Each structure stands twice: as structure tokens, then as C-alpha cells.
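One structure, as C-alpha cells, below. Some questions next.
Here the complex is missing one protein chain, while the rest keep their positions.
After this line comes chain A, so read on.
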């Protein structure tokens, strides 16, 4: 699944900062890799986002801060993800009697979190969509076959008529996510109505996914350098679930 040749290319380092600041005055940091897929959306690499990622990547960051800063990034991911949902034009007369040509949100949505780490993203989703329905999928690695296996799922009954925001913070090999997408498709959700939100992705995971599900959209904050021999993302941030729930 992983393409070793791709993984050895180091991540780009560049000056990050607002457009009005001259290049020489921008602090240098490592930014996300660029991937040539139309259905992969990486958040703008602003100094602000890099600083948030720096916080949660730092192994010295405690759990309270880890939760707070990852929630902030998750909210930005959700905001970006929601922008892919359809809208229809709507004009309103404002409280001061003027006409504003706006839009109205169309289509029902739901969240689906891949347990356990994906559940950590539910708060951020609820911060943006108050009464959103959230389904859950538990996928574990089968000890015998070493392949991901579905252990449990509880999804909204009308999921096939909804847009699905699939939540899993770390997108390494994409094994669980692939299985989750297949489950969703089996439930009748069209591929182009699935948005996969994650914080940090591996280049191989993204490449594999983009080709396997060309209509599904991936929204991520950062495409990292690659995977280590244990298939963990590097530099990454360690085990997201552990850092969010137990460490």
C-alpha cells in the first residue's frame, strides 16, 4: 500500500506568513506536502495553523492543551469541510431593511466517527453544527489476518440521504478509513457525498485514497513526511487517541 519512494522526499520548508509581509520577514517552518489530487484539500498553511500543529505535535504538551489545540484545528477542518456542501441562493431583508443576497444551507448532514480517536473530533463538529447526528464505527485490526475488521457500527437509519463527514484524526495507511468508506457505500451513501476529515495524513494514505475513491473528498490540515516501519505517521504526533483520552 505504501510507496516507499514517495516517503523519502522530505517535507517542504518555507516562509509562512500573511501575503502583505515580505518573504524575508516570514518565519520559516515545515509546511504540508503538496499532493496533485483535486479531491484532496489541505488547509491553508498559515503561521497560525502551523503554530497550532506545533503545539499538538510537541511531546511535552500536556493533555489539557492537546485537547484544546486539537479542537481548534478540528473546528477549522469542519469549517473547511462544510464549504463543500451545497447551498442555494437566498435573499433576506436585513434588520435595517436592506436586501442581502446570501445563501441557504442545503442537504442534511451527519458525522461518522471511527472509534476511538475519531470520537475526539465530535466536539469540534458539534461546535459548528449543533444538533448534528453522529454515527459510530468500531474497526480493529484482526490479530490473525492483520487486516482491519469491523467490530461494531451504529449509523443513522436515513444515512443514504445524508452527506457524511467521516472523522478520524490520523490518516496513516488509511486501512480503517477504507473499510469505513466501504461500509458507508454499502449503506447507500454515494461516494461524492462523503467528506473525510483528518488532522494529519501520510502522503501514501492520501495517494492511495485519492485513487481508490476518486469522488470522495479528503480535508486535512497537514500532509506529513511519511510513515515509519510501524506505519506510524512521522513526524506525526504519536497516538492521537492516547494523547486525547488517557495520557
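Convention: a contact is a pair of C-beta atoms (placed from the backbone, for glycine too) under 8 Å apart; a residue touches a chain by one contact, two chains touch by 3 or more; residues count from 1.
As a convention for this text, contacts and distances are computed from a predicted model.
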If you had to name the missing chain as UniProt does, which of "Ribonuclease P protein subunit p14-like", "Uridine kinase", "Trafficking protein particle complex subunit" or "Methionine--tRNA ligase, cytoplasmic" would it be? "Uridine kinase"
With the full complex in mind, choose from A:75, A:108 or A:185 the residue touching the hidden chain. A:75
Which listed residue (A:40, A:53 or A:74) would be found touching the missing chain in the intact complex? A:53
Mind listing the chain A residues that contact the chain we can't see here? 13, 16-20, 27-30, 46-48, 50-51, 53-54, 57-60, 68, 72, 75-76, 79, 82-83, 85, 87, 90, 92-96, 98, 100, 102-105, 127-128, 130, 225, 228, 232-239, 243
